[in-house]
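Note that one protein chain is taken out, while the other chains of the complex remain in position.
Think of it as A and B in the order they're written, each chain with its own count starting at 1.
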Amino acid sequence: MFYRETGQFKTNYADDQAIFPIAQDRWGIYIILGLAFLAAPLIMDDYWGNAILIPFLIYSLIALGLNILVGYCGQISLGTAAFMAVGSYASFKLMTSFPGLDFTIVVILSGLMTALVGMMFGLPSLRIKGFYLAVATLAAQFFLIWLFNKVEWFYNYSATGQISAPERTAFMFPVTGPSASVLYKYYFCLCIVVITALATKNVVRGRIGRSWMAIRDMDIAAELIGVRPVYAKLSAFAFSSFLIGMGGALYFGVWLGAAEPTEAFGIDQSFQILFMVIIGGLGSILGAFLGAGFLWLLPIVLKNFMVDMLGLSTAFSEHMQVIIVGALIIIFLIVEPHGLARLWQILKEKMRLWPFPH
Amino acid sequence: MAFDLFLLEVIVTGLLAGVMYALVALGFVLIFKASGVFNFAQGVMCLFAALTLAGIMEKTGWPAWVAIPLTIGVMIALAWLIERLVLRHLINQDPIILFMATIGLAYVLEGSGDIIWGSDVKVLDIGLPQGAVDWLLDTHNFYIEKLEIFAAVIAAVLVGVLAIFFQKTRIGRALRAVADDHQAALSVGISLRTIWVIVWSVAGIVALVAGVVWGTKSGVQFSLSLIALKALPVLILGGFTSIPGAIVGGLIIGVGEKLAEVYMGPLVGGAVENWFAYMLALAFLLIRPQGLFGEKIIERV
Partner (left out) sequence: MNFSKAKFAAAILAVAIAAPTAASAYELTLPSLDYRTGPYAPGGIPYANGYHDYFNMLNQRDGGINGVKVNVIACETGYNTKKGVECYEKTKNAGSGALVYMPLSTGITYQLIPKVTADKIPLVTIGYGRTSARNGKVFEYIFNPPATYWDGATVAVKHATDIDGDLKGKKIALVYHNSAYGKEPIRTLEAMAKQRGFELMLLPVDHPGQEQKATWLQIRRNKPDWVFMWGWGVMNQVAIKEASSIRFPMDHFLGIWWSGGENDVLPAGAAADGYKALAFNAVGSDFAVHADITKHVYEKGVAIDQSYAARIGETHYNRGIFAGVLVSEAIKNAMSIHNTKEPTPAQVRDGLEALNITEDKWAELGLAGFTGPVTLSCADHRGSSSIAVQQWDASAKKWNIITDFVAPLDDVTAPLIAADSAAYAAENNITPRDCN
């Protein structure tokens, strides 16, 4: 009843080709965007911004990037954190070398730089497949982090190898550094995430996105029908790394403000983002957001609930929170093995008839 | 001459370190072989097993020969629970979904191990030999660690027993059948549930062995779960499905990374062994994409 596609007739091609052809979807997106843009300022303070919403947006962007590679093109990657590091260090070098550069441009250039590096480490994917491909991205993970930790040029010869984001502006307002307003930082991230999510949604349904999915579903068959694997795989690596690199620049510049390579970009970070993608739903834009929400917001909610509401000790709450998240992952899988995004789809199907079952 | 002896020492140390990695990798291989699952929780299982053993010994003061069977009992009970609560509900799902379930499992085990036994470092001493082999060091100035020789012996025994188990016993053959095809195995009357309990129990015991050896070396604490990272290149190089592969892969990685660190490390600033292991594995895979001992990939449209 609430989610009925029937009766929505299109009278021209433009309507039929819209990103969200169904009116309910369109309205849903408008409502979410409205909430994100208009309601968020009402609750925004330093905690909500710096600890919850900004990280959530940045993780969504990075998960979206990884989802292109893993979910749409079927190439497993365990080197996400290293690609984030490429974005971060690129942005750091750009920010310190060209102080006048607008941060928006820094983010985009960092993304492009990461895309190049990503393509390089994507080359072995032309020969190695499946789980074995993980080794290429793992090599990227360990090698790149080692490089950033070792070569002093990357951290401007500071004594310890820590990098700190100086204050830089985007469209006249500061977005990095300690005195940037949290609300402006939030809007900055939100705009980038919304634009990239819409662009991605478009890309994956276009020719190139369809070639990724053909490769994912069966690469030999795809080759036979004329999809060039070199082109498809490398473009997936490039596009995915582009988003991850932009995410990395925001991660370091806007959110953390300082980073050290071994800790901020360790392999556990790579795993965390892979988990976001799988739990959210492989091959789903919505899934990237749901996965990021599940693995970033849920632990915080659980922790705050146990520590502040129940008054449990911090160590016990932390352990309990880990157990609960783990148990929830298993339960979700048993209920619906294809990720949170699939749950949402099932819900939509239910809504089609509800409350009249026939 | 002294220089050559040192080279030999590096190689031997590398081989033994490789065996230590292989011990961890074995657990992954077992489960992958029998159920096609990449068990992300294997590292945490090592931690959990070692924590349980150290915890029992610390809290009760019982000797190791009482505590070890008890811990094995715990690991078997755990395997049963995992089958009952998780795997049973996920029969015939994609490997990626089972992989995800083991992520959840890793979280649960990590949290509960810490809640039950505390997150402080525990001393684990069940009387394993430690320190250098004295006469070699005294007479030839050649250094080998006793614990690692012991680990090598254990690994050899484990591999022998597992090989016989997989090749010669009825259960072993059933395991291989399950690995090939869940549904086909079910249809010829193999109980998937029993097989899974057995396989996870064996993996739990292997995890205990790895956990004890590594825990003796460094004390039992959270970091123990991170040794799984050391097993990853071994696993990829050796092929996920081959027990000899895990051992040979371990040896290659061990020697390769030690040689790299000792001879190349000083030139470029050190700490190269981690990425070198993966580069080595990558180089091998570019020549042989299915891993050293992996089954040949046959692709059909």
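Here, a contact is a pair of C-beta atoms (placed from the backbone, for glycine too) under 8 Å apart; a residue touches a chain by one contact, two chains touch by 3 or more.
Since this is a predicted model, take the numbers as computed values, not measurements.
J.: Who touches the missing chain here, A:Met120, A:Leu183 or A:Ile300?
T.: That would be A:Ile300, which touches the missing chain.
J.: Which residue from B:Ala132, B:Val159 or B:Ala177 sits in contact with the chain not drawn here?
T.: Candidates B:Ala132, B:Val159 or B:Ala177; residue touching the omitted chain: B:Ala132.
J.: Write down which of A:Ile22, A:Ala51, A:Val203 or A:Met218 is the residue touching the left-out chain.
T.: Looking across A:Ile22, A:Ala51, A:Val203 or A:Met218, the contact with the absent chain belongs to A:Ala51.
J.: Since one chain isn't shown, list which residues of chain B touch it in the complete complex.
T.: 6, 9-10, 13-14, 17, 20, 114, 118-125, 130-132, 137, 143, 145, 214, 217-219, 221-224, 226-227, 230, 257-258, 261-262, 265-266, 269-271, 273-274
J.: For the chain that got dropped from the picture, name the residues of chain A it touches.
T.: Where chain A meets the chain not shown: residues 28, 31-32, 35, 43, 46-48, 50-52, 55, 96, 149, 158-162, 164, 166-167, 177-179, 255-260, 262-264, 266, 289-290, 293, 297-298, 300-301, 303-305, 308-309, 313-315, 317-319, 340, 344.
Assume only the chains that are shown with their structure count from here on.
J.: Rounded to the nearest whole Å, what is the centre-to-centre distance of chain A and chain B, using the mean of the C-alpha atoms as each centre?
T.: Distance between chain centres, rounded to whole Å: 32 Å.
J.: Which residues of chain A touch chain B in the complex?
T.: Residues of chain A touching chain B: 124, 127-129, 131-132, 134-136, 138-139, 141-143, 146, 149-150, 218, 220-221, 224, 267, 275, 278-279, 282, 315-316, 319-323, 325-330, 333-334, 337-338.
J.: Can you name the residues of chain B that touch chain A in the complex?
T.: 38, 85-86, 89-90, 93-94, 96-97, 99-101, 103-112, 114-115, 119, 229, 232-233, 236-237, 240, 268-269, 271-272, 274-275, 278-279, 281-282, 285-286, 289-291, 294, 297, 299-301
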